[in-house]
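For this depiction, one protein chain was excluded, whereas all remaining protein chains were kept in their positions.
Labels run A and B following the written order; every chain starts at residue 1.
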Amino acid sequence: METLEQIKARAEATVPGAQLSVVKNDSPCAQHSLLVDVEHAYVVAQFLRDDPQLRLDYCSNVTGVDFLDAELSEKVKVKKVVDGVEKEVEEVKKTKRAGYLEVVYHLYSMSLKHGPVILRQRTPGRADPVKVASLTPLWRSAEFQEREVFDLYGVLFDGHPDLRRILMWDGFKDYPMRKDYREPDDYEYEPTPHDEVLEKAKAHLPKQEVKA
Amino acid sequence: MTFHDLAYDAGKTDFQRKAEVIGVGREGELLEVAMGPQHPSTHGVFRMDVVLDGETVVKLKPVFGYLHRNHEKIAENTSYLGSMPYTDRLDYFCSLTNNWAYALSVEKLAGLQVPERAEYIRLITAELTRVLNHTCLAGFLLQDMGALGTPLMYAFREREKILDLIESLTGARMMCNYMRFGGCRCDLPAGWLDAAKKVVAEYPRFLDEFETLLSGNEILMARTQGVGKLSAELAINAGITGPMLRASGVDYDLRKVDNYGIYSRYPFRVPLGSHGDVYDRYMIRMLEMRESLKILEPALKDIPEGPVVDPKAKLRGFRPKAGEAYGRIETPKGELGFYLISDGSPNPYRYRVRPPSLINLTILEDMCLGQTVADAIVTLGSVDIVLGEVDR
Partner (left out) sequence: MDDGLRNELSKQGVVVVKLEELYNWGRKNSVWPLSFGLACCAIEMMAASMARYDLSRFGAEVFRPSPRQADLMIVAGTVTKKMAPQVVRLYNQMPEPKYVIAMGACAISGGPFKQGYNVLKGIDRYIPVDVHIPGCPPRPEALIHAFMTLQRKIDAQKLTGPDRARHLNAELPSEFPVPLFGEHDLVPTKNPNVWEPAVVVR
């Protein structure tokens, strides 16, 4: 199979205006992925599916990921004049990153037996409305999985034929897989010594009189 | 009655489909049936909202979530190893292959190597699990067709023999929690290989007995042939994997495609169907069991001595570098994948299970439309779902 850079170059040539970038993966398996902007995601995905060299006819996995607002700290080497001598000093540079939701598609080819090509779509923020393009019209396998991402993360899929809650009931209001979800407080007593769980259980403990 | 405005059918509205099947003006004669979540033939707490015209299925909507036990959320709050026992409970017939899929993904994420002996143990236990699952499925499928009791009794009799092996190896009948990142938890007990050889040697006799009774049985053929047809194009597009895909004639077995583990050392055939109906799915599973036994027989002889776990693999304080990995293996149900994102902390940042049972249900409606409700139940049985994996 071609490298991701080659795929990216060909996709950019075929789909004018598409903003693609390669997201590096530092783990030993080195499965890098392709970030695509929401407006052109459908067309790029169609290219990936129909291109005779790629023929990614099988969308294996659809994942929603939640990234909260975060402060990234990066070590940067800066030249500074310390005591009259120019030195290289490490400084921690802090940047604020707005949170976003991400939908990851793992694409394989059943006819050519290669893959994966990993496609990502990002929403601009975490607040409503968070919209990405639905790829269900291209791959039916995404139908239930995109519904699941909608159910658990609250991502709206533009063009999904049947976007309803799938795992939780219809009147449910929260998006439970989001990182800032707080589950209902129905713990009473937990025998395991997890600190967080004990903290939660304290709400249910009867108030004890302080012994003198 | 009112039709929900929920249907999805490649460009057709509900009304068009309804009119095609029953004719305009007869909509009032339809009957809406909610099958499940408590229903003897839905393999657990699965629910199908079926709309019937007499006996014919006009519409079928699966409803999920009755066993949604938040596996992914819990896994994001525990350590990597802490999720291993939860993977057992995904597809509770095949806990060993679930363990393997998860261990494989973490090994990809952290770059661990598996020693030779552990690879053999993984292959042996995975193939035993495949035999176990397909045996039970045949029993359940026959039960859905109305053969109450007897085939399931036979299947569970054989299941107990394999469970004895699994129990003596892992300490538990169903929830094995056996694999570790970079190997397996413990070595084979004394005499295990001989016991396994005996079970493997005797298994074809059971299969012969079972097939003599069933595969040529006229009732079984009448109930399954031409029922629940699935074309290869739709199967690929809908991401169907496992025996269901191969019954539609698509040669895609991850044991051959990905070459994980040591499968390349053993020659085995991938049985393919040509009709894509329920009978083909049943026969594919029967043939796959025989192929699994062909792998098991030499593997039980070849297994070398050595350590069962990578000495470099850390049990405590296991923190993979930031990054992500998607690992997948061919479980008896299809492609089970785990997608892990690490941010360098002891817990995975994102932990996603790619459940084959859920995705194989995508085209359940397409397979059942226009059939009688009794055939819809047989079709659902041939998909081979386990609710622990469908809802997670």
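Criterion: a contact is a pair of C-beta atoms (placed from the backbone, for glycine too) under 8 Å apart; a residue touches a chain by one contact, two chains touch by 3 or more.
Keep in mind that this is a model prediction, so the values were computed, not measured.
Novice: Please pick, from A:16, A:84 or A:184, the residue that touches the omitted chain in the full complex.
Specialist: A:184
Novice: Please identify which residue in B:68, B:281 or B:350 touches the non-displayed chain.
Specialist: B:68
Novice: Under the stated touch rule, tell me which residues of chain B contact the chain that is not displayed.
Specialist: Residues in contact with the chain left out: 37-40, 44-45, 65-71, 73-74, 77, 85-86, 89, 92-93, 152-153, 156-157, 159-160, 173-175, 387-388, 391.
Novice: Could you list which residues of chain A touch the chain missing from the display?
Specialist: 167-174, 176, 181, 183-184, 186-190, 197, 201, 204-206, 208
Heads up, the rule we're going with is that only the chains that are shown with their structure count from here on.
Novice: Would you mind pulling out the distance in Å between where the CA atoms of chain A average out and where those of chain B do?
Specialist: The computed centroid separation for chain A versus chain B comes out at 27 Å.
Novice: List the residues on chain B that touch chain A in their complex, please.
Specialist: Interface residues on chain B, with respect to chain A: 6-8, 64-65, 68, 70, 72-73, 108-111, 234, 236-240, 250, 252, 257, 320-326, 328, 335, 337, 339, 341-342, 349-350, 352, 354, 358-359, 361-363, 391.
Novice: Write out the stretch or stretches of chain A touching chain B in their complex.
Specialist: Against chain B, the touching part of chain A is residues 25-29, 31, 57-61, 63, 65-66, 104, 106, 110-111, 113, 116, 118, 139-145, 161-162, 164-169, 176-177.
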